[in-house]
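Omission of a single protein chain aside, the complex is shown with its protein chains in their original locations.
On to chain A.
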Amino acid sequence: MIQLKNVSKIYRTKNGEISAVNDVNLSINKGEIFGIIGYSGAGKSTLIRLLNGLEKPTDGTVEVNGQLISSITGNKLRVARQKISMIFQHFNLLWSRTVADNIAFPLEIAGIAKTERDKKVKELIDLVGLSGRENAYPSQLSGGQKQRVGIARALANNPEVLLCDEATSALDPETTDSILELLLDINKRLGLTIVLITHEMHVIKKICNRVAVMEAGRVVEQGEVLQVFQNPQADITKNFVHQITGSKESQGSIEQILINYPTGRIVKLTFVGQKTEQPVISKLIKQFNVEVNIVHGNISQTTSGPYGTLLIQIDGDAQNVQNALAFLETNEIQTEVIEHA
């Protein structure tokens, strides 16, 4: 669906060249939700704008939906854009238009007749759950409602691809989740390919199938979300993974845990996928006659299975504890015994 080959974007400024995107290769499949994560300044915003031709690459080719976006111009590009819609961090609604008229805007651009426009607008308002608010102005809406208008507007011309530019970064956690659920829902219902950029691992975990990690204009790592979570390679990826597992306790708090639980062994278990559903802890207690004390836990649900970490204290007879640890190793659960630093 989307192919990026050796794509680079260099900005020439007074202070020399800035390479925003550097030799990026990506392939995004039809119907998947693909996340691009990185800190600000990593080049995500430029990258996503290359996909609808708002930016042109300095080098390489961008192909979306069978169109060579990197080289088409004028009317051809404008028509292609009607099938590659975009939602924004700050919603970018026209304040001078009502909700209904905002959603009708892309239909006006596409030259759809008034009666058909009205029908489509009504459908979309129902789809995003804004019935009754069609005559409100954007200034009368909450952030979440504004983004719903943005989504309805983006869906108006039945696009093949939806680009999300930090679509939830300006929203509170609860609203973020409801918008993510809406995106997931339209992805399933309409078979829409979604590309989103974000700096929040939470977003990736919640709805993405695959993820690419960007740093300084390069894609440093990409793959299935669970796989990347399970085995992060680049340092930056490890940082992002820590964001949601909460396993990035400072050395100080680990020390505190070791002080609080002076006996036995402190073990960090990392669960990926279906393993999370096995009753590991109860097996441990029953089979090895040890005391298991849960110190800290965090399980996240991703689209392809649960993922999480658990910090436990295993106490009891030394041999039993040894056996219990051996059992954990064979159980394909990543195990790490935490010692004093």
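As a working rule, a contact is a pair of C-beta atoms (placed from the backbone, for glycine too) under 8 Å apart; a residue touches a chain by one contact, two chains touch by 3 or more; residues count from 1.
Methods note: contacts and distances are computed from a predicted model.
Undergrad: Can you work out the missing subunit's protein name as recorded in UniProt? Choose among "NADH-quinone oxidoreductase subunit N", "CopY family transcriptional repressor", "ABC transporter permease" or "GTPase, G3E family".
TA: Options "NADH-quinone oxidoreductase subunit N", "CopY family transcriptional repressor", "ABC transporter permease" or "GTPase, G3E family" narrow down to "ABC transporter permease" for the missing chain.
Undergrad: Of the residues A:V79, A:I294 or A:A326, which one touches the chain left out of the display?
TA: In the complete complex, the chain left out is touched by residue A:V79.
Undergrad: Taking the full complex into account, find the residue in A:H90, A:K122 or A:H242 that is in contact with the omitted chain.
TA: In the complete complex, the chain left out is touched by residue A:H90.
Undergrad: Would you mind spotting which of A:N22, A:N52 or A:Q222 touches the chain that isn't drawn?
TA: Final answer for the missing-chain contact: A:N52.
Undergrad: Which residues does chain A use to touch the chain missing from this display?
TA: For chain A, the residues touching the absent chain are 52, 54, 77-82, 84-86, 88, 90, 92-97, 105-106, 108-110, 137, 139, 153, 157, 163.
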